[in-house]
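Omission of a single protein chain aside, the complex is shown with its protein chains in their original locations.
First chain written, first letter: the chains are A, B and C, and each begins at residue 1.
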Amino acid sequence: MIVQMKKNVTKEELEKLQSYLKEKGLGIKDASSAEIVLFGILGDTKSLDPDQIKVFAGVENVTRISSPYKLASKAFRQEPTVITLKNGVKIGSDEFVVMAGPCSVESEEQLTIIAEAVKAAGSKILRGGVFKPRTSPYAFQGLGIEGLKMMRKVADKLDMAIVTELMGTEHLEEFVKYTDIIQIGARNMQNFDLLKAIGKYNVPVLLKRGLSNTIEEWLMSAEYIMASGNEQVILCERGIRTFEKYTRNTLDISAVLAVRELSHLPVIVDPSHAAGKWEMIESLSLASLAVGADGIIVEVHHDPERAFSDGPQSLKPKQFSAMMDKLEKLSTVLEKKIVR
Amino acid sequence: MIVQMKKNVTKEELEKLQSYLKEKGLGIKDASSAEIVLFGILGDTKSLDPDQIKVFAGVENVTRISSPYKLASKAFRQEPTVITLKNGVKIGSDEFVVMAGPCSVESEEQLTIIAEAVKAAGSKILRGGVFKPRTSPYAFQGLGIEGLKMMRKVADKLDMAIVTELMGTEHLEEFVKYTDIIQIGARNMQNFDLLKAIGKYNVPVLLKRGLSNTIEEWLMSAEYIMASGNEQVILCERGIRTFEKYTRNTLDISAVLAVRELSHLPVIVDPSHAAGKWEMIESLSLASLAVGADGIIVEVHHDPERAFSDGPQSLKPKQFSAMMDKLEKLSTVLEKKIVR
Amino acid sequence: MIVQMKKNVTKEELEKLQSYLKEKGLGIKDASSAEIVLFGILGDTKSLDPDQIKVFAGVENVTRISSPYKLASKAFRQEPTVITLKNGVKIGSDEFVVMAGPCSVESEEQLTIIAEAVKAAGSKILRGGVFKPRTSPYAFQGLGIEGLKMMRKVADKLDMAIVTELMGTEHLEEFVKYTDIIQIGARNMQNFDLLKAIGKYNVPVLLKRGLSNTIEEWLMSAEYIMASGNEQVILCERGIRTFEKYTRNTLDISAVLAVRELSHLPVIVDPSHAAGKWEMIESLSLASLAVGADGIIVEVHHDPERAFSDGPQSLKPKQFSAMMDKLEKLSTVLEKKIVR
Partner (left out) sequence: MIVQMKKNVTKEELEKLQSYLKEKGLGIKDASSAEIVLFGILGDTKSLDPDQIKVFAGVENVTRISSPYKLASKAFRQEPTVITLKNGVKIGSDEFVVMAGPCSVESEEQLTIIAEAVKAAGSKILRGGVFKPRTSPYAFQGLGIEGLKMMRKVADKLDMAIVTELMGTEHLEEFVKYTDIIQIGARNMQNFDLLKAIGKYNVPVLLKRGLSNTIEEWLMSAEYIMASGNEQVILCERGIRTFEKYTRNTLDISAVLAVRELSHLPVIVDPSHAAGKWEMIESLSLASLAVGADGIIVEVHHDPERAFSDGPQSLKPKQFSAMMDKLEKLSTVLEKKIVR
């Protein structure tokens, strides 16, 4: 961390701040010139808040020069993290992973129809919501634990893994028991109690980026899970909130590249929630593959008009299957491959 | 809700959608002309999702014409909701309420010093965090339930009410027992499990606006609490996330007026988190009073340099007291009054 | 346009508004029910401002049901617009067009080196700035008209077309004379005087999307040019301003799909300005091709360290050539082809 003092800083002010830092076991490296009073802070500044330094009288500016996350960073691990599921799928490998299924689990019949369709098209991971974070208290809230057991049953028949969203700590143990990947939704990306709780289990976590969270905050949330002991984190870009309202959110496709630069964790894209329009899913999925993502998660429904949620952004099985064909074709000239 | 169909919509498409709506007990009012095929949906459309209608073939556009929240709306209650605390303070009345205290409760000594100072300056509600939502897992996470009991003890001595943030359902009963107002933080505004849980208790709730949540979503979160049975909701504007980084967030002062227009619930402003700079707090507090807010919540610390969190945005007791003088003076020519 | 009146609207208020509309030659189609007072406005509402209707007493809400742009819309022309340059390049065809060159034209020598390199790699359109919109008045402002003539000379030798930014009307005629495509920069997207002026010439225009402009506003700016008589508009998505600061801007890749849905005009992507980091250009270009854009415009410099502007986002000739190879390979399995 570099601290720039105001031009008119007094000797007392400078000493007060430097004493405070020394008390914390940190070192000081002066870098002042005729024009400016400046010093670096030496040692482990991970738990030091730059904003807190600014409170001291005479401070002009404080600049962090190392990332506030460690375990999630490339400095900690150079080679990419690969997460292997029980059914053998490897996320973060040279396979482009496609997770697919309905927004909400509605019934065993509905889930079976969709699961069979996406499996037939080549998906090995079934998505589906059983606890639904809905903006309105009057909207369908999900089938709960019964839905979760239903997912497990249907997925087992098809040798599929499952990914589903956990909204609170109450059902954590059941989720660990029944799911392969626990999803933390965008609205809970900074639900720190939930992150800490999930960090105590050795279970793959799909961590969605919050609607208005920076890439750094997203990696800090991964750090919460990892610092609690669980290093199996998969990041998921799902669109951010901007002034543009034509799409539901704005897919930040560059975030995939940013994560690649900053972290060793796998990163996938959710084009369904990003766009909110099924017409855009195929093209955005192709772009996600081309940009180098480790996979996608997409919503599929055999009867979108009667879906309990997210109908407008769901592909029909035929559309999904056609998309898989195109992804496979595209992947032939790229590093990540579609394996069906 | 008004549904506009595409120009080339077929009779079958139109009938399919209208049958679906009739099945749900809704009525249809045709409004087509030579140029356009259009109809209104009659009946209780509260649980109908406009996006879901768009899934039907032939639909061009769907427009909601009534608000998706009911209990939080002015249509439900015309007169302002006034929330009375045990120590007699009335939020939403003609008193401009000032909640003040440290960001984090650090020790009984620290809390006592600050509480006595803000009480002396005229505040009757003590703020302070005991569970802290921190971006970094390596930062101070709060004193927990011990801190809560400490707050109660200190507040009782001074006949102050307390407001503090609850981060998860685990400690809800203890919060109901020890606090006067339970705060739901910005990052948890759409933690729907928490909203539903808190809705089952008859306790005042301070609901902060999420960093990137619209006013409508904010009122929908209030609706979650109210629909569960608890109508004592106080809204708190605390700055939204924008492209501008000079301030920590961008205070959306117009949101106070929007809430006044749309809802009967009281609304206060948190200038500390909005600006993130103590130098701006006084002026933003004066603006909040002038614009018609029901109060403010501000951070005060006797030794900001050594505060465990949010030092840069904390006022010192003397600054707070000077600000109270100015607020009092300003309030003499306004409707809302400072009562010290 | 659909007008919803307040529940308590008076007969007089309703009549006042409807008379106003009839005076303007518009028709009224009542669509009221027991629950709501509602009517549609019939006729050409293109120049009617929905906000203006809201001024009338008793109006609750006004909804536009047709797009405010006409000439730029698919309703006006179904088949894609293809723009043919003098050197034969067709923008909007099945060729994926790559425009490349330095951010700023610095000297004939510099431009020649770069132009020869991008030509050799397969680019047929040379980009380069001669009037530079710089945030700081102390930064390099461009070589001006001399630079423009230099571009023409260098491009002619290589049979390349040129694209360069025009900042004001003063030099419009010279631009029409010397350039093949006139670029309107993001900061001038709503410089309506400039749009109208350029609309009077029959010259291809590259219209960049403004930093914080919606897709609708972007198409309205295209409409300005087209309504003045010039229909040769190429749209260019170059990143929008959001809260995320890791990249210079946030590339809104979905905007390419939105333009495809709404308009017949060709649309290209500028990954250089979107990301601001040369490391991301290749991947974002591949994504742009995969998503279905008509081309890209990228910055190339042989000595980025000494570039007068935008060094950090410039590819070196070797990197550009490698990228062209990858684009060509990818295009073999897509509809749009790289033609070198």
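Observations on the structure shown:
In the analysis below, a contact is a pair of C-beta atoms (placed from the backbone, for glycine too) under 8 Å apart; a residue touches a chain by one contact, two chains touch by 3 or more.
If you're wondering where the values come from, they're calculated on a predicted model, not measured in any experiment.
The hidden chain makes contact, of the residues B:P80, B:P133 or B:G292, with B:G292. Remark: the omitted chain is touched by one listed residue; of B:E13, B:D94 or B:E216 this is B:E216. Interface with the hidden chain, as seen from subunit C, comprises residues 16, 20, 46-47, 49, 51-52, 54-56, 68-69, 131, 133-139, 167-170, 187-188, 190-194, 196, 211-212, 217, 220, 223-224, 227-228, 241, 276, 304-307, 309-312, 314. The chain not shown here touches subunit B at positions 212, 214-216, 240, 242-247, 250-258, 261, 274-275, 279-280, 283-284, 286-292, 329-330, 332-334.
For subunit A, the residues touching the chain absent from view are 2, 4, 27, 29-31, 33-36, 38, 40, 42, 60-61, 63, 65, 212, 241-243, 245.
The working rule: only the chains that are shown with their structure count from here on.
Geometrically, the chain at the heart of the complex, using CA-atom means, is A.
Distance between subunit A and subunit B, defined via averaged C-alpha coordinates, is recorded as 27 Å. With centres set at the average Cα position, the gap from subunit B to subunit C is 39 Å. The distance from the centre of subunit A to the centre of subunit C, with each centre set as the mean of the Cα atoms, comes to 32 Å.
Contact of a single residue of subunit A with at least two other chains is seen at positions 212.
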